[in-house]
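Just passing along the structure, written as structure tokens.
Excluded from the complex is one protein chain; the other protein chains are retained at their positions.
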Amino acid sequence: MYDFSIITTAIDQFLRSLMPSALATFLECVLIAVCVLVAYVLLAIVMIFMERKVCAAFQCRLGPMRVGFWGLLQVFADVFKMIIKEIIDFKRTDNLLYNLAPFLVVLSSVLTFSCLPFANGIEVLDFNVGLFFIMATSSFGVLGIMLAGWSSNNKFSMIGAMRSGAQMVSYELSIGLSMLTLVALSGTLQLSEIVARQADMWFIFKGHLPALTAFIIYLIAGNAETNRGPFDLPEAESELTAGYHTEYSGMGFGFFYVAEFMNLFIVSGIAATIFLGGWMPLHVPGLDAFNATMDYIPGPVWFFGKTFFVIWLLMWIKWTFPRLRIDQVITLEWKYLMPIGLVNLLIMTLCVVMGWTF
Amino acid sequence: MKRERYTYLSTVTFALKSLLSGLKVTLTEFFTPKVTEQYPENRKTLKISERHRARLTMPHDENGANRCIACGLCQNACPNGSISIVTKSVTDEETGKSKKVLVSYEYDLGCCMFCQLCVNACPKNAIEFCNDFENAVYDRKKLVQKLNR
Partner (left out) sequence: MELNTLTIIFIGLSLLMVAAALLAVTTRNIMRATTYLLFVLFGTAGLYFILHYTFLGAVQVTVYAGGIIVLFVFAALLIGKGTRDLTHTSILRYTAGFTAAITGLALTVYLIFTHQFPEVQHPVSVVPMKLIGHTMMGVEKYNFVLPFEVVSVLLLACMVGALLIARKR
């Protein structure tokens, strides 16, 4: 397996040899922040392009084909358009909160994004409560959405924000429960440790039935948490124009748009990490030659491969099902997903205690 | 009422089954060849349906003669008045009867609504719609076409 900590340690050593330790730490923080933000934006662009192409394929279309070869420059053109658009101020809105709201959403999303373990040795934030910290940071994104809805001084935005709040607060529970199921299996909250413990087998195979159930619950709840797919009623175009970001133009809207796509990436990345082994290659116990061959494929390829597979699954769900009503959304969570998740957690604990896992 | 008794579990299984059938449909759609026509690039392979009405034409045979008898039925049938026929009377030398002959058949593409009433009205099948759909021009006057030669 490739160990990327060699590179990062080398950079660290180099910087420390040039300047005092505190300055080196500060410089590294800035460097990492820049890297995270660039990766965030680039991945968002990739995701938007993928969304358009995958959506088109599910609807038997081709998607963008004109700008650049195979439409590759389309998203760059869109981003450029969004940057040069005017940002409009409204007379009777709370301008401070109106301008703050997109940053709160992006802040929550970037913090969560930097927790993902991209490869062996490339973990930006990695401490003993990793998974819990992810839940913590993703939980205040809803606040930005609610502030956006309120400060827009618009009925549609308000309704969208309230729907979004009710939906995201509810579905956080199912996400937490299905994560907890896997934490019971792994015995740790630290993300790098979770990945390391899947060296012999991925958790979705190790935990067989309860892990698979948790995976399905996680996919459904994750889709709802990102306000996408059949759960996009906070921004239901046909009834609320654009929901909570109706009044936003230019990059204000851009932040919401990017954060929505990156939340999808984060949800998929966490699913890939805790269910499908993160950057850990596919290992089958007993087949040593096969395992050694798999180790030649570097960690980032595995991580991004798995993540984009999960993203594809979520897009498949999104472009298949019609939008749910708000009462159906809440019913699905409180009457079906959460009880099933609780029972599933119990079954998983039983399996772990009795040693019924692989 | 079996489903009433096992409501909760049967609802879950029923929901899963129906959702999976929906997913199957979209998955097959994902892998089927796409129907998008990329128009200007695909001119050579473009297939337009035979029944498509793009422009009125008057077919001429190899001698340059058309079948129009200048009866004016098409002009009367046209709800938009986009057809105007200019005729003249010609006296047949053998029989001595006078007969209307077509001088010019003017068709305004700009106000045609492609209803095909003129084609249906024609007793001699002298006019028909063709598939040639790239009719954009820079001047409105160019839309008025003289169909007979």
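In order of appearance the chains are A and B, and numbering begins at 1 in each one.
Following the convention adopted for this analysis, a contact is a pair of C-beta atoms (placed from the backbone, for glycine too) under 8 Å apart; a residue touches a chain by one contact, two chains touch by 3 or more.
Keep in mind that this is a model prediction, so the values were computed, not measured.
In the full assembly, the chain not pictured is in contact with A, by the touch criterion defined above. From the options A:10, A:38, A:87 or A:136, the residue with contact to the chain not on display is A:136. Interface note: of A:26, A:90, A:290 or A:358, the residue touching the hidden chain in the full complex is A:26. Interface with the hidden chain, as seen from subunit A, comprises residues 22, 25-26, 94, 96-97, 100, 127-129, 132-133, 135-137, 139-140, 142-143, 146-147, 150-151, 158, 162, 165, 169, 172, 188-190.
Going forward, only the chains that are shown with their structure count from here on.
Rounded to whole angstrom, the centroid-to-centroid distance between subunit A and subunit B, based on C-alpha atoms, equals 50 Å. On subunit A, the positions that touch subunit B within their shared complex are 56-62, 65, 316-317, 319-321, 336, 340. Listing the residues of subunit B that touch subunit A in their complex gives 11-12, 19, 22-23, 25-27, 29-30, 32, 34-36, 38.
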